[in-house]
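Mind having a look at this structure? Questions to follow.
A single protein chain has been omitted from the complex, and every remaining protein chain is retained in its original position.
What follows is chain A.
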Amino acid sequence: MLLDKILESLFPSGHTVLVACGLIFGRGALADGDSIAVIGVDGRIPIGVDEAALLSGHVLDVIKSGGNEPILILIDSDSQRMSKRDELLGLNEFLAHLAKCLILANKLGHRTIGLLYGHTAAGAFIATALATQTLLALPGAEPAVMDLPSMSRVTKLSIEVLQEKAKSTPVFAPGLDNLAQTGAVAITLDPDRSLAHQLTSVLSQPVEREDSRDKLGKERNGRPKAADIAKRVYELARASV
């Protein structure tokens, strides 16, 4: 689904969302008359230090303007920008900072919602979509940790062998279904229905205090052990003091 169509369906009462150099900024009007801040990445651009700093600056502006305006982050990105300049300048700090800003916004009372409508991968995925409280996706979204050809190079297994193995487990291969099964994507939206209604319904659900993605991954048979291991360590640590 193209960004223009998505924005049209999300905000029938209007929006001020603009795209400049692949970055999305603006506000949309919700059905109840309130506004939602919109940021994101369009056109499958990579996220380097410059992009990350602009996005985090916008998140901080939303927090500073007070209130508890929700934040929607729309993602169709490449992975992190793989370059000497970005690593020289400390890309890990910029991506971590962006994730920190989104998570802090959440802690300070802003709902944060991600919407995957295209590609995303690796560090860009962690710093944006995976740093939101609720991650939504549209059919056709292509989240990936790493593409199969690169994975084939590193694991020294042929793409055919990897594709065969991917039939028995969602744990490693790219794709929306696999990431939904492991608990990363909470809800896949229906593009044939009003996105505004579906967004309103997500916003009206009570806020979960706990990160429940590991439990979701267990329920959906995507991550059999993470939730139990985390819980056991949690209980042992609490019992040690």
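Note that a residue touches a chain if its C-beta (ideal position, glycine included) is under 8 Å from a C-beta of that chain, and two chains touch if they have at least 3 such contacts; residues count from 1.
FYI, contacts and distances are computed from a predicted model.
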Listed names "(2Fe-2S)-binding protein", "Biotin-independent malonate decarboxylase subunit beta", "Sporadic carbohydrate cluster protein, LIC12192 family" or "Cytochrome D ubiquinol oxidase subunit II", matching UniProt entry of the absent chain: "Biotin-independent malonate decarboxylase subunit beta"
Sole residue of A:Met1, A:Ala31, A:Ile45 or A:Leu104 that reaches the chain not shown, by the stated touch rule: A:Leu104
Among A:Leu2, A:Cys21 or A:Val233, residue touching the chain not depicted: A:Val233
Residue of A:Val17, A:Ile75 or A:Leu91 in touch with the missing chain, whole complex considered: A:Leu91
Absent-chain interface as seen on chain A, which is shown: 49-50, 53, 56-57, 60, 63-64, 80, 82-97, 99-101, 103-104, 107-108, 122-123, 125-127, 130-131, 145-146, 150-151, 153-155, 157, 165, 168-173, 178-179, 182-184, 211, 213-214, 217, 222-227, 229-234, 236-238, 240-241
